[in-house]
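All protein chains but one are shown at their positions in the complex.
So, chain A:
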Amino acid sequence: LSAELVDKCIGSRIHIVMKSDKEIVGTLLGFDDFVNMVLEDVTEFEITPEGRRITKLDQILLNGNNITMLVPGGEGPEV
């Protein structure tokens, strides 16, 4: 059921919350059984200093080890 939900999200915006105070927002291109994720047009947010980090493009592979939550269509802490 959860894998289906993530699968429905492919091609649209997703917001990933890590175990640490870091969040990633991007377009979901794909994922695997371990929920490692390939994202595009990515913005990385650091929660405590409350500032946007880097806007990355050209696709990233996000290691699923540290992922805590996935929010389909989420925008993240856009201050």
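FYI, contacts are C-beta pairs under 8 Å (C-beta built on N, C-alpha and C of every residue); 3 or more make two chains touch, one makes a residue touch a chain; residues count from 1.
Quick note on the criterion: contacts and distances are computed from a predicted model.
Between the listed names "A-type voltage-gated potassium channel KCND1", "Auxin-responsive protein", "proteasome endopeptidase complex" or "U6 snRNA-associated Sm-like protein LSm7", the UniProt record for the complex's undisplayed chain reads "U6 snRNA-associated Sm-like protein LSm7". In the full complex, chain A makes contact with the omitted chain through residues 1-3, 5-6, 17-21, 35, 47, 64-74, 76-77.
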